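Note that one protein chain is taken out, while the other chains of the complex remain in position.
In order of appearance the chains are A, B and C, and numbering begins at 1 in each one.
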Amino acid sequence: MIPNAAEIRKLSVLSFSWLTVIFVAVWGVCWLVGILIPALLANSSFDFARAVSEICEAITPLLAVMVFIPINAMFMVLMERRVLALFTRRNGPNRVGPDGALQTAADAIKLLLKEDITPTGADAAMFTLAPIIFFAPSIFGAIPLLAAVTNNNKLFQIADLPTGIFFVLAASSIPVVGIVMGGWASNNKYSLMGGLRSAAQAISYEIPLVLSIITICLLAGTLDVVSIAKQQSGGILNWNILGGGALTGLNKAIAAFISSAGPPIAEVIKTYYPYGWLSLIGVIVLCLCTIILFGIYLIGACAEINRIPFDLPEAESELVSGYNTEYSGIKFAIFFLAEFTNLFIVSTIAVVMFLGGGDCPLPTWLNPLSYPAVYIPLTNILSPILSLLIDKIHLINPDTFWAALWVILKTYSLVFFAILVRGTLPRFRIDQLMDFGWKRLVPITLVIFVLVAFARGVINFHV
Amino acid sequence: MEQFELLTNWAQANVESFMLYLLAAIAIPCAFSVLFDRAIIRSGFFLIGVFGAISGLFLILQAQFLALAQIMIYAVGITLVVVIALMLTNARLEKEFSSIEPTERIGGLLVAALFFLTIYLALRSESWPVSSLQMRADNVLQIGVALLTNYALPFEFASVLLLAALMGAILLAKSDPKETENVTGSLVE
Amino acid sequence: MTSIQSACVRKVKQKKVAIDTQVPEFKTDEMIINLGPQHPSTHGVLRLILTLDGEVVKHTECVIGHLHRAQEWQGQNRTWFQYQALIDRVDYLSGMFTSWALCAAAEKIDGAVVPERAEYLRVLVAELNRISSHLLWLGTYLIDLGALYGFPFYPFIEREKILTFFEEVAGQRMMYNYIRIGGVQRDPKASWFKKVEEFTKQFAQRIDEYEAIVTENPIFLKRTKDVGILNKEVAMAYGVTGPTLRASGVAYDLRRFKPYSVYPKLEFTVPVYNKHGDTWDRYMARVQEMRESNEIIKQVLDMLPEGEIMTKKQNAGLRVKAGEGFAAVESPRGVLGCYIISNGSDKAYRFKWRNPSFSNLSVLPPLLENRPLSDIMAIFGSLDIIIPDVDR
Partner (left out) sequence: MIKENENVKAMNSSAVPVSIAFAVVVVGMVGVYVCGHLVVWLQNLGLNSFASYPELFVFIAIILLAMLAAAMPGSHRISIISIAAFAGFVALTYNQEILIKYLSLAALLFSIGMYGMVASRNAVRVLMSIELMLNAVNLNLVAFARYVDPVHVRGQVFAIFILTVAAAEAAVGLAIVLAIYRNTATVDMEKFNLLKW
């Protein structure tokens, strides 16, 4: 039936094992540093030990990001190559390690050992600074998201950020400075053109990107990433991609219809949709608007992180490799790492803002685990092991586990989509890119912003 | 252990000024480099350092929203526009004209130094009504409410100003082939 | 100050004053960029010296000769037998055609009659080769347009099949040396024909697949429509041939207008795109040509007669009678001509090749003028140039 079923099977095994490794590594390190060491030091009488345990707890989120980013980027590069090979019916890298699983690790080692060349006439300081400026924001940007995607686990809260999504957006706007800086400092015309293109592109596409996110913030009524993710819990009907809670009333009404003990349906509908047909129009408008917004966000994000079809700054067939033409060795590795990390972070933002964060897509009334008849026997069977792991040594936090699992699944679906796009589309030309950004996306987003502001008035949200 | 306690207490009391000096140590050299660096595009990049350090100061001052806006608008937006303007204008001309007359330079230096000293002495002699209250964590909300109630009129003016500036900038930067033909003849010496 | 005053006064006096000749014009620096010889998308070692104003190309200078191998001189210093093996390296994507042009010219001098089965076999392998060459072009052209990793390798699946056919019949995947003076080298087995027949059945579907992905893709249309428009007159003045010329609206195909071999007996149309002559038309011309070639192969498989395949003995003493002769074939890139002066010895006295890529490349500078940098690859790729074919 499927021509390359064997390849697909291999790829899924590969992905599963890599994701397990990432999961275990990040969680293991965080548990060790954030829970085990503080727990061991808690009973100590030395002040110094207390200070150490405090420091350990404080650096856990940072450590999680630092462990996660390189391993994850390695897996993403491998996945991209294998998936593209699948699309074009080739074999991807399959020599290093079992079925090519260690190919990117080998690449990384090779890049680290390569000579680090600074071209003649380059501005050495700026040339070195550029990859750092390109990479550092992705770490900072990941931190507020970390709390949102782990169901607000205490371990991963670095600070209370009431302006979380704004923080992420500010962080994600910095890398373009690194690109321009690297392009200028390389003393290479191709690099310079890549840098200039990148600046123009990033400034133009940041507007639809930020506007789409701001519209979602308008729907949610807050800038805090954690509470935006929390609001959407309760299945796909509550997600921001479907009207951002415009369908919450419907969700509640169905739940009330199914369970006989709930409030009457008419009352539920009356509370959520107080204006009758006006509310109905509002719901339809909101659903359409948010779906379009999701598309606009994906387009803007693609342009922001220079993926095909918007990869003009590093257009390989025109500008050789654009801004990173002159880079080699570890600096190139950092550029490469940051590129894939940015892809992941952008997808995570999409998941948190549109796809419900760590929420199970099934509505509560469809989810078998939400019925006591199912989960009580299940927990009874598993309790001897689970209570040890959960309550005694705090190895597992079930909420965090499920949230992280769903987030990883959703994020990797988006990454897969990005790879699919990369495998299909040619590249825009720079003037067409600008036209598309300014004449199509910006007006559409502005109109949607106004529509959403009005439509939100006729529906009750998340009561 | 007492010393450790003392140390931690001292650190907690002085962490803000320590951070201030750290960021000042970034901001001041970057500001000087903006003025004196001979490769002018590099001085454009140093401007990012100044803005970044000031945004760090805003974070210490618990103005989160302003700090992030500072990064987005100044450190990325404006600086990139400045750098692109530097690349578009011929940077090589700077070299020819970089030596300004020493009298002007010394005059400027004197004015700037005297200005700083005056301000500093004025600051010192003043007793500031420092409030002991802590700031509320959600001052974004406060700013938003203030902008739409007490400061609604300036807010509107600001938006009109932005719109006018946007249109004016586009008109100014647009090269109109018909106009330039006539204007070039009369404007150039 | 006075000059400004006077200028303004002058402007008031005579309203339509011309620009003062002494006034320095606003000068922008033009950037000179070396595109190549190591650039990833010049398909070899072509060097383009581009003068850019911003991202707009103002002037192009093609520097060729990085891959010059003196193929004509080598032909004069090698025996016929040796040169037969060497010549399909000129155009490494369609080696059958260079061999065929050489053999046709030599046979014209020699008066050697090629057996009919050999003629049919020549047409068969040549059309297969045309398809494989266009398939490779399709993949690399999409790389030029930026579809870097996905689609480009897709046509290679079919190309791989064709190369396997050639390997079976000629022993080589790229440098075939299959068409020889006086016939063809080897008669393929019956099973080979069956495989080719199966391939032709599938291939029509495959082209539909490619077209479904590429032809109506909005980004592809944006990048190729109205880009690099090559007028009929310009194309003919520069001596452009092949699909590039036919996309400009000139139905010039040697197979139809100066028929050689068994082409008169075959039914096929010469696809002409008299729309604009832009890059999209050139793409369509090649896609249509693949369909036509597929039809030709089907017919040849039906009409293939039994019989001899070679009239001359193939050994080191291979000689061609004294005389002069010219023969041209329609290669995937255009008219490929070979002119030979033979003095009857085991070496030719003089060779002269007419290579289509050389003339097609010469039209590049006028096409690139006032186009943005991104269009260079869209236009250059659509001309389908093989650098060894340019430099020989």
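Assume a residue touches a chain if its C-beta (ideal position, glycine included) is under 8 Å from a C-beta of that chain, and two chains touch if they have at least 3 such contacts.
Not measured: the values here are computed from a predicted model.
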Touch with the omitted chain, as defined above, among A:Asn4, A:Asn91, A:Gln157 or A:Asn187: A:Asn187
Touching residues on chain B - with respect to the absent chain: 16-17, 20-21, 24-25, 27-29, 31-40, 43-44, 47, 50-51, 54, 57-58, 61-63, 65-66, 69-70, 73-74, 77-78, 81-82, 85-86, 88-95, 97-98, 100, 104-105, 107-109, 111-113, 115-116, 119-121, 123-124, 128-131, 133-136, 139, 142-143, 146-147, 151, 154, 158, 161-162, 164-166, 168-170, 172-173, 175, 180, 183-184, 187-189
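As a convention for this text, only the chains that are shown with their structure count from here on.
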Chain pair with the greatest number of C-beta contact pairs: A-C
Centrality ranking, top chain (CA atoms only): A
Maximum centroid distance from chain A, chain identifier (CA atoms): C
Centre distance in Å when chain A and chain C are each reduced to the mean of their C-alpha atoms: 46
Gap in Å, rounded to a whole number, between the CA centres of chain C and chain B: 58
Whole-Å gap between the CA centroids of chain A and chain B: 32
Shared-contact residues (touching 2 or more other chains) in chain A: none
Interface hub residues of chain B, defined as touching at least two other chains: none
Touching residues (chain side chain A, partner chain C) in the complex: 84, 87-90, 189-190, 193, 308-309, 311-312, 315-320, 422-432
Partner chain A, residues of chain B touching it in the complex: 1, 4-5, 8, 39, 41-42, 45, 48, 64-65, 68-69, 71-72, 75-77, 79-81, 83-84, 87, 137-138, 140
Chain B contact footprint on chain A (complex, rising order): 46-48, 51, 123, 126, 160-163, 166-167, 169-170, 173-174, 176-177, 180-181, 184, 192, 196, 199, 203, 223
